[in-house]
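Every protein chain of the complex appears in place save one, which is left out.
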């Protein structure tokens, strides 16, 4: 009897946490959403030193409140799920753990010399934002379009990298250290900045030849940005059309005459209308097995 | 009789202001268009301090002329419309009011200490530009394409923001305050600047590792710009094709043989040509109810 | 007899200059092409002060040679064409004149005070480059795609400008003169720089709120760049498909049974196969008029 009670209690909690059909489930989701966004805002505010100095106590308390909330959520998720190991080792399970642990670790690593390592650990909480991905309406067509074009875009990006390495090396030769092209990796970095039309301007060609090559790279980058766009565009069009087409085809088949592979026993004529009982050539009865 | 006269007078004004079929209506529209553009130019010129100092009197008079014109327009619109409350609370009604009011408020808030607040109020007039949207030829296909892809683009932009928050935090860790990445919000801002291929260059990575991550962000941004383009492209193609297809389908139905669900009373054969009176299998007369 | 001779001579020259079928015509085109490119290179080299100082004499002589060549071409074009006025007032006629005249004017306006005006006139020769457009293979599909989408792109760009004016004004209010946003036109300029993902970085937001709004503008710009691309993409697809479709439709009509609007005189049955001579309902002869 008690086991039954416990089961009901577990099932109910499972429904609240993992589903969003009930009123309690929806409320839980909204609270979690607010907690995630609040924790990200906290991480950001903490990084602003002037803000951190003023409101350190407030930030610390808020951090603890949210950390305890996430800890409770993590434990309840483990309890209510049927296969806890599967949840713990899943992507969201790891994200949930990583976003809870840093604050507890800060208790053990106190002291000025551990501050740098701590800063990094604190920032792990930023991965809580990935929890938001749960609320992303799974737009299947979009996902399948990206999936279908992933391989082709990879080939394309690989080509972009090869071009960047070659042009980066040429620019290193042409411009040299005086213009900021101090070594090849930096030149390749500049080339990627230019080819992707970002263009920071922290490094920029100074010599006429360098500017000419830069112009070539830019026009090239402007021309080839069309390639991945074309790929996704075509794949997405296909993905959205395929469903429409299937429905339309079924409809079409109802309306047009389809021919079967039946062969007349009398005159060996083929291509009879589907369901025809008499041969359209000799008028004899067709025999279906 | 007078009521009738008034009615005619109101109807006529309504025709001039809200419609553009009559000669007077067209003239009104052109004058309003010029007045809007002139008022925007005035706001811009006023913000240039060197210009404002020289021609302050001229700018002030011009402002009053345009403000009075817009006030008359606003009052006449309220009088001539059938449901004044609906107009006043509508989007364009609020824009019309907001673009008229600041100049009158400047009479009450005179004095050096009120100048800053006044400056902000003056700029509300910039919303007059939204009146120009009335003249935008409603390109329905474009609007429906954007509407259809709005949800998908939102999901996509949300993903961009999540990526920016994570990469911004990583860059804050890698580069630190010395390179200009003073806090996480600033790093996230830099990440958005980079991912959208804008690339101001006011903040730029300095360390090799930072530049490597920046290169990854850029190539990623270059690859994913294809996604919204593909979506709009596909949706727009669908929007423009759908109308063509409907016409073509109607035409097709006229030309191809369609089959009905009539069943022959004699041989139980189905799939007869629409309107056929004799069974194509046994040659018996078909009976329609 | 002389008139005839002259006519032949004119016709021959016309063939060489305006057509490219004969050997002489092709040679003329190639020489003209080289002359145009050379003249543009000359204008560019002249603008480099260090180069101009060294090789002033060479540049001057080259200029005169090319100017005389273009003058001869211009005169011959007028003589050989049937309607000289039409040529002179045509686009290319004006370009031809504008690219010849500046050098002659430099003879009359000598003196240090006329140098600035002269510099501007010299640069008119850059329009010779538009002559090259004559050699552009008229890619009709591309042109028709751009033509078809021109109106929609204009609406779109108008919306971009409205957004720039509003966001530019907001940024002027938020950032102010200290960050470089000295007046509204400059802020609008910055907003266009950002929205189009160019991002010079000569002006950049400094305040957190300004950077937040800038981030919104950038993500918006990143999202809406998809719109014109989608339009051109769809229009171009239509332009290239339309020709294919027409050919395919003709082929299809040959193969599928088409029904006519003939009405049986005996049983009033319609939907007869095109060219059928007997009614498919009552078997009576059909009478075509």
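Per-chain residue numbering starts at 1, and chain names A, B and C are given in the order in which the chains are listed.
The working rule: a contact is a pair of C-beta atoms (placed from the backbone, for glycine too) under 8 Å apart; a residue touches a chain by one contact, two chains touch by 3 or more.
The shown structure was predicted, so the numbers you read here are calculated from the model rather than taken from an experiment.
> With the full complex in mind, choose from A:39, A:99 or A:197 the residue touching the hidden chain.
The one listed residue touching the chain not shown is A:197.
> Looking at the whole complex, which of C:16, C:32, C:217 or C:232 touches the chain that is not displayed?
For the chain that is not drawn, the touching residue is C:232.
> So which bits of chain C touch the chain we can't see?
Counting only chain C, the missing chain is touched by 40, 43-44, 47-49, 119-120, 123, 126-127, 129-130, 132-133, 136-137, 139, 141-142, 145-146, 149, 153, 156-157, 160-161, 185-186, 188-189, 192-193, 195-202, 225, 228-237, 240, 254-257, 273-278.
> Spell out the interface residues on chain A facing the chain that's missing from view.
The missing chain touches chain A at positions 151-152, 155-156, 158-159, 162, 165-166, 169, 172-173, 182-185, 188, 194, 197-201, 204, 208, 211-212, 214-215, 218-219, 221-223, 225-227, 229-231, 233-234, 237-238, 256-259, 267, 269-271, 280-281.
> Footprint of the hidden chain on chain B, which residues?
Interface with the chain not displayed, on the chain B side: 197-201, 229, 233.
Just so we're on the same page, only the chains that are shown with their structure count from here on.
> For the homomeric pair chain B and chain C, should the interface be classed as same or different, according to whether the shared residue numbers exceed half of all numbers used?
Under half of the interface numbering overlaps between copies: different.
> Centroid of chain B to centroid of chain C, CA atoms only: how many Å?
Roughly 28 Å, centre to centre.
> Let me have the rounded angstrom distance from the C-alpha centre of chain A over to the C-alpha centre of chain C, please.
Those two chain centres are 40 Å apart.
> So which stretches of chain B touch two or more other chains?
Within chain B, the residues that touch at least two other chains are 156, 185, 188, 197-201, 225, 229-231, 233-234, 237, 256-257.
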